[in-house]
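Inspection log for the structure reproduced underneath, given as structure tokens.
Of the protein chains in this complex, one is absent; all others appear in place.
== chain A ==
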Amino acid sequence: MNAVSDSDISISDYEETEAGVSRSKAKGKGKATDKRKKDKAKRKPKDQAYTWEANFTRSWETVQEDEGGSLQGVMNDWMTRGRRKRLLEPQNAIRRTIIRHMVLLIDLSSSMMDRDMRPTRFAVTLQYAREFVLEWFDQNPLGQMAVVGMRAGVGERICDMSGNPQDVLKSISDRHKLEPTGEPSLQNSIEMARNSMNHLPTHSSREILIIFGSLTTCDPGNIHDTLDECVKHRVRISIVALAAEMKICRDLCDKTGGQFGVAMNEGHFKDLLFDLVPPPAQRALARSSGAGAGSGSSTNPAADLMMMGFPTRLPDTSPPSLCACHSELKSKGFLCPRCLSKICDVPTDCDICGLMIVSSPHLARSYHHLFPVKPYAPVASFDNIATSASCHACSRPFPTTPSQNVADGMSAIGRYRCPDCNTDFCSDCDVFVHDVIHCCPGCGK
């Protein structure tokens, strides 16, 4: 039994599906739970398709206590993995579809009342959907979302396309209105979601996220026609299944360039859902459209240059005046920079001159995708240290003695060096700078 390498996968599967995929791809030993289209081509027939076909591994045996009985070594190992994952990420993945439109399709069939997740699948789904909506709007402030329910054989519109997270949250907050009944219909609800996105401009993404608890679907026609329509209209379908993998679900995701995953437990469910929060890389979209329409990769027909205005916000204390959108007497509001009319809320299109008005922080929220901080290199030994004795960012003193049993990718002396400004940082700051700040304190880039 190949204990070490296999357990590696089974641990990381929960926390780092991303890293798990790349690792399993490298070994040519993929697993079915999280696989994208790009992996499919490389899949070999001898591959294990399901989780339960994998070798039984004793993951707890790989957790080693050190001499003092603490689990510090394991924690270090986790951090190394995070670091390695970051190094594995492509540096040039800057083309992301940032103006997103998503329809959240929630299964409201009777199978959602199953109690394999506590208290029910339905309650867990609603709770995670709320968290997902908040996080999604936080990271995609220019995005819009609609909610459709699959209940009693039809698709049911729960919330219209909206850019306001509060609208979406309100629509899925009342569980009594969403009580699950009947059979789900994938075709009906996908058609409804697709039709509601037909009018959207080409530069925005069209995505459908399905949370699917049932193992059946009751459709009026051929669902493969719907699938072909989705491919044609570049609708990307991602599915998080709660029960098991279905062939049609896998096909829907693979052919449209989405992600498919089967949740193994509550934590995994949440991870699968939150994997869909960051904007998808544009390359994936180009590839999936290349399969359908055969467009070139260098020119992107979906891209466009948009004129946007950045408004001035008026305070609560300013003299009240009529707003252009509702004709109400208000103090606060935003001024269109082109026609100087007053608007209640951003982002919006100016009612007078039609200029798209966004607040610039909305745009700036996505900039860290464009200019990521270069990964810091671990400093191996004391040989080439001319700099200070404490972390450049937080002034925590560095350890003076090298620690034992360091894993690959970790620094024995706890120093991580920026390749640009050659200053050293502690491991906490390294993680913090790359995950949160996205700006090197040394060189300011």
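Keep this in mind: contacts are C-beta pairs under 8 Å (C-beta built on N, C-alpha and C of every residue); 3 or more make two chains touch, one makes a residue touch a chain; residues count from 1.
Rule of thumb we're sticking to: contacts and distances are computed from a predicted model.
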{"item": "\"DNA-directed RNA polymerase subunit beta\", \"Tom37 C-terminal domain-containing protein\", \"General transcription and DNA repair factor IIH subunit TFB4\" or \"Glycosylphosphatidylinositol anchor biosynthesis protein 11\" - which is the UniProt name of the missing chain", "value": "\"General transcription and DNA repair factor IIH subunit TFB4\""}
{"item": "Which of A:127, A:162, A:348 or A:366 contacts the chain that the document leaves out", "value": "A:366"}
{"item": "Touch criterion as defined above, residue of A:265, A:318 or A:381 at the omitted chain", "value": "A:318"}
{"item": "Absent-chain interface as seen on chain A, which is shown", "value": "94-99, 142, 203-204, 282, 298-315, 317-319, 321, 333-335, 337-338, 340, 342, 355, 359-361, 363-371, 391-397, 428-429, 432-433, 436-442, 444-445"}
